[in-house]
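One protein chain is absent from this view; the other protein chains keep their places.
Should a chain be cited, it is by its letter among A and B, assigned in written order, with residues numbered from 1 in that chain.
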Amino acid sequence: MDWSLSIDKAIPKPLRVILRGVGQVFFCCNAVTGLIFLIALYVGGVTAGLAATVGVISSTVAAYLLGFSEDDIDAGLYGFNGTLVGPCLFLFLENTPILWLYVVLASILSSVVLAALIRILQPYKIPASTSPFVLTCWMFMVAVYSFDVFSRGPVLPAPGIPADIAAASVVTTEFATLTQDAAVTWYTAVTKGIGEVMFADSVIVGILFLVGIAITSLRGALMALFGAIVGVAVPVLLGADKTLIEMGLYAFNPVLTMMAVGWVFLKPSNGTAILALLAGILTVICQAGLANFLAPIGLPTLTFPFVLVMWMFLFAASKSKYWDNTN
Amino acid sequence: MDWSLSIDKAIPKPLRVILRGVGQVFFCCNAVTGLIFLIALYVGGVTAGLAATVGVISSTVAAYLLGFSEDDIDAGLYGFNGTLVGPCLFLFLENTPILWLYVVLASILSSVVLAALIRILQPYKIPASTSPFVLTCWMFMVAVYSFDVFSRGPVLPAPGIPADIAAASVVTTEFATLTQDAAVTWYTAVTKGIGEVMFADSVIVGILFLVGIAITSLRGALMALFGAIVGVAVPVLLGADKTLIEMGLYAFNPVLTMMAVGWVFLKPSNGTAILALLAGILTVICQAGLANFLAPIGLPTLTFPFVLVMWMFLFAASKSKYWDNTN
Partner (left out) sequence: MDWSLSIDKAIPKPLRVILRGVGQVFFCCNAVTGLIFLIALYVGGVTAGLAATVGVISSTVAAYLLGFSEDDIDAGLYGFNGTLVGPCLFLFLENTPILWLYVVLASILSSVVLAALIRILQPYKIPASTSPFVLTCWMFMVAVYSFDVFSRGPVLPAPGIPADIAAASVVTTEFATLTQDAAVTWYTAVTKGIGEVMFADSVIVGILFLVGIAITSLRGALMALFGAIVGVAVPVLLGADKTLIEMGLYAFNPVLTMMAVGWVFLKPSNGTAILALLAGILTVICQAGLANFLAPIGLPTLTFPFVLVMWMFLFAASKSKYWDNTN
């Protein structure tokens, strides 16, 4: 919205670039939105907030020092991968003082990987999105098996053959009844789904994120909300693990996919809204597939299901006479 | 052959596009060939035939609705991935009513992935071939561990560490003797090898496929036959598992590789025939390698060994002064 963009422009440049970097996690080049996201992160947990702050600063400063495009840096594009790297490593690895150094190193690498992917995808005019964050964090997380100074935290899934996962799944009946309990369960799962984009298992953080997005774009917020609903409804219909659905862990990828396809990268229309819905449904299947694919090495999918489905739809968009690529 | 192309042109357009889609599984843009393939599929099993029909229609209609290139659709290029998705999911997953919906969804996705890969490979003028089918089916098959409404069928290999596979292999002496039994074993393995391209463990289906290809091109049929022979002889020489060789499971990939390299994508000559032979031999090794690579997550290679080796040879072809890329 206009008032927020006026404030955005009034903020001193270094702070604005950092806050925009946080905002870009949900595709919002808007320092006000970024500030709300950052406050939400600290509300979710001081460590997560600090880690995101260290990450966004490290990756942005690294991009400056390495001489990458100043326009891209100003838009916050070298910030959002670092924003995600910080809380990710602090959630999945054991919290030790040396982990801060690891976060700084990973954030710097995420900027190098982003520049590399921008170059690779340049002929196709396709965004790298959060793929640098995912690739960097996967590498830094799977490496710690070999290093004594780091340990895997309890949240990181134990490596194992995917067949064992099937046994763990629980029937998801409480989503299907028309009681007040069902309404609460849905409300929790949907809002947490938005919060989990930045690893926050929290209703209030999810709502703050949604408010932040709405300040930049109502269509964006609507797409995020629909994405979260798809990310609860589809796994419920397919009989996925109840605990994962309730924590919003099937929802944060469709949230990003529907925002990308239905708002950011294709021309907004009813057609692209339907397309976004299709992409959202496929993201749920892609997430289950990737999770099982990564099971033997014990890594989480992070936002890679979103990246894969978004890439497929954006590459395909350029071969379609109906979809307008706005970039 | 000319008479078959005349019939092809006389068939009403929607039916022709669908039948060409089936024909393109073996690179044949010819509705008569496609019809023979489809009949062969129903001969192999009514479910497989129906699944292929649903698949080819879903992926072709999806391509129309999504606005992809009409020339490509008319040539059946948006049909063959769906043709393969249908029987694949019905072979490897448990047959339930909701599986039909899953096949439709996967076939639609295969068209999106094909459009995306056409765009990615466009600067190189390299075909996507069956890679959309493989990527889509892998994702849909490995996802079912997480969903209660789907189950893995008995044919899908149990996930496990690849070392355990070595113990299961059996000496392959009966291929090496000069008895009538050996002749029958070879005949069975070679014909089934052609049938297994569309998941048919059947001699008669393999022969029908070969007849269908011969109607479009004799060189094509010859390459398919040589590919199947390579796909039996090489694993026998290397001492691979007898049961897999007899079912033609080492042969269907070299069949496609030799057709692609020796007939479709490079200018037919004695030189490219030798190149096709080399590519066929390497496909056998690639198949064994990829099968073991996928063992921990319990997925079959499908036609990806063919795709990988074909891509390597076609990319390399453009750097050679001898190989003429006909596209």
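Before moving on, here are some points about what is shown:
One rule holds in what follows: contacts are C-beta pairs under 8 Å (C-beta built on N, C-alpha and C of every residue); 3 or more make two chains touch, one makes a residue touch a chain.
Bear in mind that the values here come from a model prediction, so they are computed numbers and not experimental data.
Contact with the chain not shown here comes from a single listed residue; of A:L15, A:V149 or A:A183, that residue is A:V149. The hidden chain makes contact, of the residues A:M1, A:L15, A:V46 or A:M139, with A:M139. If you put the hidden chain back, the residue from A:C29, A:A75 or A:V112 that touches it is A:V112.
As for the chain not pictured, it touches subunit B at residues 123-124, 161-163, 165-166, 169, 171, 235, 237-241, 278, 281-282, 285-286, 288-293, 295-296, 311-316, 318-323. By the touch definition given at the top, subunit A reaches the unshown chain through residues 66-69, 105, 108-109, 112-113, 115-120, 123, 138-150, 158-160, 296-298.
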